[in-house]
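Each remark here refers to the structure printed beneath this line.
Just one protein chain is left out here, and the rest sit where they should.
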Amino acid sequence: MSDSVNYGTIVKNGIFGENPVFRLALSLCPAVAVTSGVKNGFLMGVAVLFVMTMVNGTVSLLRNYINPKVRIPSYMFIIATWVTVTDQVMAATQRAVYKDMGLYIMLIVAFAIVLSRAEMFASRNKLLPSMVDGAAMGLGFLLALVLLGVFREFLGKGSLWGYPILGQKPLLIMILPTGGFFAMGLMMGWLNWLDRKFFGGTGASSGGH
Amino acid sequence: MFEKVLTIFIASALINNFVFSRYLGLCIFFGVTKRMETAVGMSFTFTAVMLIGAALNWVIYEYVMIPLHLGFLKIVIFIGVVAAFVQAADTIMKKVTPALYYKLGIYLALIVTNCIILAVPLINADEHYGLFESMALAVGSGLGFSLALIIMASIREKLELADVPISFRGLPISFVLTGLIALAFLGFSGMITL
Amino acid sequence: MKEMLKITLSLVLIFIGAGLIMGVTYKYTSPLRFKAEKREKEEALKQMAPDATDPIVAAGKWTTHGKNFEYYTATASAKPVAYISSTAGKGYSSYIQMLVSVDTDLKIRDVKILGHAETPGLGDQVEEKSFIDQFKGKSLPDIKLIKGETKENIQAISGATISSRAVTNGVKDAVQTLVEKYGAGVKTAAQGVRK
Partner (left out) sequence: MEAPALAKPQEHPKLIVSIGPHMHDQETTAKIMWTVSGALLPAALMSVYFFGMPAVMVILVSLAASLASEAAVQWMLKKPVTLSDGSAFLTGLLLAMNLPSNAPLYIPAVGSFVAIVITKHLFGGLGYNIFNPALIGRAFVLISFPKLMTTYVAPASQFMAVDAKTTATPLVLLKEEGMAKLLEIFHTKAALYQDLFLGNRAGSLGETSVIALLLGAAFLMMKRYITWHVPVPFIATVGLLAWMFGGKEGLLSGDAIFHMMSGGLILGAFFMATDYVTGPSVRAAQVVFGVGCGALTVLIRLKGGYPEGVMFAILLMNCFAPLLDRGMKSRVFGKAEAKGVKK
């Protein structure tokens, strides 16, 4: 099986076809919560990328030892473990960022996307493809967060990654919660429009949780 | 003391509303507000589970985790406690009040891995709240979340008939709508300093 | 029965493995975290009194708004050069956390805003240098918020009165505390000069 795995497809799928934020609309909370700045969005994305890769890897390794009857509790436990590790590392090394978004880092544990990839992909595939799948999904997540972060930070603070660009703050509302929701809605609508116009897609987000 | 409890309650329900200013529980918020009935059922279940979960976790955090210096395990332990409690509630409800179980049972399954259920004990632990303060936060957040769900469900019913531009149908317009509601809720800001 | 045992065993093994991973991470990150926290605090205090050569140590505690704050003595070659206190003021939507340092004659040397959650664009203007610099050199009776032009007192930021007041009150509380703790010594010193 390992020979027939197409890594390109997995990566493309994670970033475009099943982008966790814009296409699957899973785990939306942090997408709005931490994207008032590019840096926060990026670090959150890195945290998710790490957790997803490790969780998928662990689940794949243990897939023959986990009894199907207790599979969900086991997955939850594995996820919680890797989230705790991420949380500890972030708290020790990224102090300023952690002050802003520590809660959301801890809440990665409740992300539907992590559990669903463990269940749908890692429990049926070998170690390497599983880790690549986790990383690809995490990368899709990271890119979505960075995209939103660029949009919001540029409009809201006139800066990118904390470096001032405009020298003023054009639309303060964009860094507030309401602005986050607007940004998310407008961005999704715009991507749907692009999809319909240029890629012949249905242009409708599926929604779910 | 009483004043602080009341302050936490009001602040968590309106000003720091989980949905409109803390961005938590969005999946559920968008998922269950397509129908009013579901939204109401979810509201009840969530508030109850949040309250009991917060109280249980507070006791465990204060009397087990802090004395044993196990604070760093809080994510694992909180999620375990909530899962165990929900499982127990599920079993008990099925036996004792089957009617209620058929109404609310389906929501219980969704709850275990939900961020707002977990966020309450995490915030409580972070702020070092006492038992009553923790419970005030839980009830306030629960009612605030219920309010958000019910408003959203009633508006989305009205929106069903609207000719929304194709690209914006479904989630995008719901996001914009949530943004507008959050904008209105900014009117409450500045009422309470936490 | 055998299956039960197997399930339990696999769960227990996962728990042990996970516990190990978390424990090891905690072992290596918690000292890092502790050190970083300590360093941040030291650096913030150092900024408040750059001429202090000895480590700045906590001299006592005081409370306001039901929160605990500390005050510190900054010394150079065992002689006090400044007194510092942490403090907070009740702002528009948050408590504004601050550090205040005074010279040995109890005039304000510097004010530093550590954290707040005030409204972007309005309340967060209290962080601006033009507002903070007004405090420098003022002594306790002058720390008063005025709406409109003033040189002797503190001029409120228009449109951000509540946040301005929060900072002013927080600073005032801190200076008041420092005067109570160290005032007697300064007074005797001043009397000594007069003689």
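Labels for the chains are A, B and C, by order of writing; each one numbers its residues from 1.
Simple rule for what comes next: a contact is a pair of C-beta atoms (placed from the backbone, for glycine too) under 8 Å apart; a residue touches a chain by one contact, two chains touch by 3 or more.
Keep in mind that this is a model prediction, so the values were computed, not measured.
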Using the contact definition given at the top, list the shown chains touched by the missing chain.
A, B, C
From B:Leu68, B:Val96 or B:Ala162, residue that would touch the chain that is not displayed
B:Ala162
Which residue from A:Tyr98, A:Phe141 or A:Phe182 sits in contact with the chain not drawn here?
A:Phe182
In the whole complex, what residues of chain C lie against the chain that is missing from view?
92-93, 119-122, 147, 158-159, 161-162
Could you pull out which residues of chain A are in touch with the chain that's been left out?
24, 171-173, 176, 178, 182, 189, 202, 204-208
Across the whole complex, list the residues on chain B that are touched by the chain not included here.
34, 36, 150-151, 154-155, 157-166, 168-171, 173, 176-177, 180-181, 183-191
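The rule is simple: only the chains that are shown with their structure count from here on.
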Contact-richer chain pair [A-B vs A-C]:
A-B
Cα centroid separation, chain B vs chain C, in Å, comes to 33
Distance from the mean Cα position of chain B to that of chain A, given in whole angstrom
22
Quick check: how many Å separate the C-alpha centres of chain A and chain C?
35
Send over the residues of chain B in touch with two or more other chains.
72-73, 76
Which chain A residues sit where two or more other chains touch them?
73, 77, 80-81, 84, 88, 176
Which residues, counting only chain B, touch chain A once they are in their complex?
20-28, 30-31, 72-76, 79-80, 83, 110, 112-115, 118-119, 122-123, 126, 165-180, 182-183, 186
Please give the residue numbers of chain A that touch chain C in the complex, ascending.
62, 65-67, 69-70, 73-74, 77-78, 80-82, 84-85, 88-89, 91-93, 95, 99, 156, 169, 172, 175-176
Help me check something: in the complex, which residues belonging to chain A touch chain B?
25-30, 32-33, 73, 76-77, 80-81, 83-84, 87-88, 102-103, 106-107, 109-112, 115, 173, 176-182, 184-186, 188-190, 192-193, 196, 203-205, 207-209
